[in-house]
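For subunit A:
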Amino acid sequence: MLEITRIHKNFGGIVAVQDFSLTASQGEIHGIIGPNGAGKTTIFNVISGIYAADQGTVILDGHDITRLEQHKIARKGIARTFQNIRLFKGLSVLHNVMCAFDSQTRYSILGAFIPTRLRREEEKHGHDVCMACLARVGMEKYADEMPENLPYGHQRRLEIARALACHPSILLLDEPAAGLNPTEVSELSDLIVSLAESKDFAVLLIEHRLELVMSISQLIHVQNFGKTIATGTPEEVKANPAVIEAYLGKEE
Partner candidate 1 sequence: AGSKEAAASEIVIGSVQDITGPTSSLGKMVDSGARLAIDEVNAKGGVNGKTIRIITYDTKGDVNEAINAFTRAVTTDKVSALIGPPVANIALALAPISERYSVPFLNLAIDPKVQIKADGTPYKNMFGMQPSADQQGSIMAQYAIEKRGFGKFGIIYNESNAYAVSLLAPFVDTVKANGKTVAVTTSYTANDKDFKTLLNNILQAGVDAIYSPGYTQELILITQQARAMGFKGALIYGLDAGPPFNNLLGESADNIYFINNIDTTEPHLEAITKSVKATQNIDVTNKFFLGYDIGNILVQALGAVGSDSVAIRDYVENLKGYQGLTGVITMDAKTHFPLGLEMVMHTYEGTTPVVLERYSASY
Partner candidate 2 sequence: MALLISILTSTLITLIAVIGIYILTGMTGLFSLGQASFMAIGAYTSGLLVVKWGLPFPLACLIAIFLAVLVGWIVGLPTVRLRRDYISLVTLGFGEAITAILNRATPLTGGAAGFVGIPPYTSFTLVLVSAVIIIAAVAMFKVSKFGRQCSALRGDELAARAVGINVPWIKMTAFLFSVAVTAYSGCLYAFYTTYVDPSIFGWRKSADWVIMVFFGGSGSLTGAVLATFILSGLPEILRFLADYRSIFYAALVLLIINFKPSGLLGSWELTPKNLRKLARDISLFMKKGGKNA
């Protein structure tokens, strides 16, 4: 359960996020939309600890995580993908995913040098979990490829698989459909829905591709100039004149 209360973030003179609040629980999909520069990515950056919030709190399952270091936030169960893909070059697809699982592996620094039984078991376990993550996004057959040689859409899926391996309770997806064609977008929306259906985590989704965000979100938050201008179901939001004016424009 994620509770974000009234977070603010300024950059010099620019107010990127103002008074943003949100509550999400397992199995839900929340969409965040808004014009470019409205502060959507900044919200994700604050939640995941890349930026420190100027004000406000982020509470996950009763723990205040607002000021934790990034990797601790990630270990508490906040996983994300990036607007501009950020994969680990030089590591295979499988190892990219395993890196995300590694902080949950229990063997100690001793196991780094000696192939203890614990290490073998844990590595085996990690391998299986990560293959399962890859399988969930349909990437298991690329496990040994190098990510930089994969087409864009597959890289996006790999980022999601990597986030899944963090064993998240909140999954933050920043424009996962950017660069996908309509067919791929519909595959992706099936994927996100199926992930959410597992009820393991809540999904927060930033997206400009309305066909995706409008069809799968239960609740949509519309941001403009850092402020939330509307919250509601896709239908409510679509009909909201302020949203039409600021973001959607009239259908051609």
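Convention: contacts are C-beta pairs under 8 Å (C-beta built on N, C-alpha and C of every residue); 3 or more make two chains touch, one makes a residue touch a chain; residues count from 1.
Behind the choice of candidates: all candidates are chains of the complex that A comes from, given by their letters.
The structure displayed is predicted, hence computed values, not measured ones.
K.L.:
Tell me which of 1 or 2 touches subunit A in this complex.
P.N.:
Selected candidate, touching subunit A: 2.
K.L.:
Of all residues in subunit A, which touch candidate 2 in the complex?
P.N.:
Touch residues, subunit A against candidate 2: 48-50, 69-71, 74-75, 79-80, 82, 86-91, 95-96, 98-100, 102-105, 107, 109, 111-115, 119, 123, 126, 162-163, 165-166.
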